[in-house]
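Take a look at the structure below.
Excluded from the complex is one protein chain; the other protein chains are retained at their positions.
Order of writing sets the labels: A, B and C. Residues in every chain begin at 1.
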């Protein structure tokens, strides 16, 4: 039984972390903090926890007061906020799973270019492990600092990495559709129901911060430079990301050969679900779960790879718990086996 | 051709007023103001007007600067803001259609009790006309100041007034379902898509400010005191109000007798649509129109009256234009004949 | 470990039963049948079970072939279909939880009047127990035949029964809002997305078959005749029922007195959640759970009782499992403790 803390517990990913950890037999939540007014019971902010988890959410004061109470901390804070918390927690011997983008990149330059902030602790970028278990399982097991992947990058890297590893690819065109919870629990005029219902739009075309994250990871997987163009779209669902990738192959390749690579790559993965020809991923099949569905269609020299995840689970809090399970040597699926509530 | 102004043009009712007035052959919009930062083109705030209506929305400065440009002004401002604008416009000879609640009540006391604000111009409460054409058509024709009805009250008064006029009723229990645009174009955390989709809830149970407005109007219609209990609910649609009323009759009454009263009352009304037995109102049949659908079911001594309106049209901006048409002696339906865009 | 069967496994309630039973430590699903074409894997019909529950759904042949395999059977079939299955299963010593309406009434006459079918086994109506644990827990523990309550009646009876037991009530006016899954997994033109999105409507006003079920149960609870008028509405959500009841009291009564009765009634109930003044039930707080939220507002001689349930869980399959737990002496909450997936 370990003691865990959540910093930034009042966002959607924070709430999902709580829900998942409450179902986890090996952990206790011993610290729950956020930038809030004093004295807000957690189940007042999130009434769906009423009667199940009626603790107080505390005002965040400093790292020290939390570090005393926990073995591991989840940082569910906006980027830049995690920058200085991470080394402070590590210095006190606390393991850190950082859901922000602050330690995701190997390259401080890329971070600084896309996030517009000086990276004050770039020495930790080498120490951190990018928390995508399907790619970095062994390193995660020994890590003290996990940079939990972005939601869009998770949907892209899981879908494209087997292919780029085959050496057939130099560019990935990414079309993603995201539910509104991806924008966070934020009082923003553009997110209110009448603005979203019945609407569809692309945003930050080829300029979203997750684009360089995809590119860095796919390039590492390929062992060569992979260019990524990423076009995210906002669609009227609450949860989920559906990603459709258009990937040129440097020569026409038989689908069986490619599919064989996917099957081999993912044959023992508990959370990756490969779909046979004729089926395509659907949000409702992964919603509320830590799964990633993947299908691959090949037309001559073009591969079309489609993936679906729940942005708040495999795209954030579920993956964070999967990483924790690995760090502590527990069953990787502990606390993470859900069947979708359907319809 | 008259000149009209809209004060508070950047809310949903303001935008709908613009849309309707642009389709109106007798008016020009000569003033468009709101509490905004300087220099925001209207079609930047509301891109659906791009290419159709690319004027500037002006920063509201004072009544004088608007009064110079208009014959009639629509006030689409929050309650209390209209309180002092109204007499200022009237003093300059400008006709006023006030979409706020500030002049709706006959009784300053009730206003003050429910809106928590001293009514500084109660002498105008007698002068104003409550802008429900189906009840006050003749007075509206001669009015200078229209208090445009609330959205919920419109759905209730049109549905219940024929019945209360029959002298059979002393209390009306109102259950209303409202689309989210009824809460205004407001950056409120409780209104963002993930909070609304898939959810239903009652709010301000028997304590909503529209309750006394319903009671005052139904009591006037009945010529006796009518008690109203009003329970509004928020549901995941953008536009529309569906109201179901439970009305005890002081004696069992034949449905035909009641229905005859409705048919007589509304036989020449262009915007009231009575539905035969077996059909009930639907939002999609009135959305985008100035219509009010009504059905009546009678079980012994209980009448169940159901109505549907578009909250932004018959519940606000369309009704305002209908009032303007009457004030100027134009065809009452001018600019207001729309067929719903279906599905 | 008992063996259970589901007859009619391809509807939404059937699928929810499977999901809940898969999470239940005391049972195995040993029979899964429906009226389907031969050879349809269950996870083809419901892909959200893929990889989790990949058994075959069998073509329903006869009671005998199922009875050999199970200790208890859930009937998730349309009304009238259960009529003759029930005695056949009972005759073979199989316990039955019938989710249809066929055995819900004490009175065969009422059933025959509202369902238009001769009740061929009315002798069993006395033997059956109406499966609402909060009212009939002790009887359920000893029952062989459970008539699982209707979804709307569950939301009504849990909300109104404490009040009618106080002897203050003779009539309950019910306004319910239901998600579309309540209409079943049916290819019906009126249920397709473009017809439902953005729409609201009442249907079967004061003529829905659940009305007499509510009346019978509330009358039994009161020990006197309670009249019920029920107006269901279809709203654009997938799951959930929100019920608002308007209940006249035969004398003005203090809210505290009434609330005390609710607190006493439900103080040990694991699935009833009473909300303090100022809070009202919300679908999102009960969706995916077996909970029923209840709030009560009193205005003089009128009580407004609001409830929320998940129609497929507390309104159907969850309640069925709760009944099973009682029948076998297990913890009543076994397999039923879920936190809503939010948002």
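In this text, contacts are C-beta pairs under 8 Å (C-beta built on N, C-alpha and C of every residue); 3 or more make two chains touch, one makes a residue touch a chain.
Given the structure is predicted, the values throughout are model-derived calculations rather than measurements.
Colleague: From the list A:163, A:308 or A:336, pick the residue that touches the absent chain.
Modeller: Spelled out, the listed residue whose C-beta touches the missing chain is A:308.
Colleague: Of C:5, C:150, C:212 or C:236, which sits in contact with the chain we cannot see?
Modeller: C:236
Colleague: Consider the whole complex, including the chain that is not shown, and state which of A:35, A:84 or A:201 touches that chain.
Modeller: In the complete complex, the chain left out is touched by residue A:201.
Colleague: Kindly state which of the options C:12, C:136, C:152 or C:262 is in contact with the chain not pictured.
Modeller: Considering the complete complex, C:12 is the one touching the chain left out.
Colleague: Take the complete complex as the reference. Which residues in subunit B touch the chain that isn't displayed?
Modeller: Touching the chain left out of view, subunit B contributes residues 12, 15, 19, 22-23, 46-53, 181, 185, 197-198, 238-239, 273, 279, 282, 284-285, 287-288, 339-343.
Colleague: Touching residues of subunit C against the unshown chain: what are they?
Modeller: So the residues of subunit C touching the missing chain come out as 12, 179-181, 185-189, 191-198, 236-239.
Colleague: Contacts of subunit A with the missing chain: which residues?
Modeller: Touch with the absent chain occurs at residues 173, 175, 177, 194-195, 197-203, 205-206, 229, 231, 233, 235-240, 242, 244, 246, 280-284, 287, 297, 299, 302, 304, 306, 308, 343.
As a convention for this text, only the chains that are shown with their structure count from here on.
Colleague: Would you mind checking which chain's mean C-alpha position lies nearest the centre of all protein C-alpha atoms?
Modeller: C
Colleague: Would you identify the chain whose Cα-based centre sits farthest away from the centre of subunit A?
Modeller: Chain B.
Colleague: Report, in whole Å, the distance between the mean C-alpha point of subunit A and the mean C-alpha point of subunit C.
Modeller: 38
Colleague: Taking each chain's centre as the mean position of its Cα atoms, how many Å separate subunit B from subunit C?
Modeller: Their C-alpha centroids are separated by 39 Å.
Colleague: From the C-alpha centre of subunit A to that of subunit B, how far is it in Å?
Modeller: The answer is 46 Å.
Colleague: Using the touch definition from the top, which residues of subunit A touch two or more other chains?
Modeller: Answer for subunit A, listing residues that touch two or more other chains: 12, 181, 185, 197-198, 238-239.
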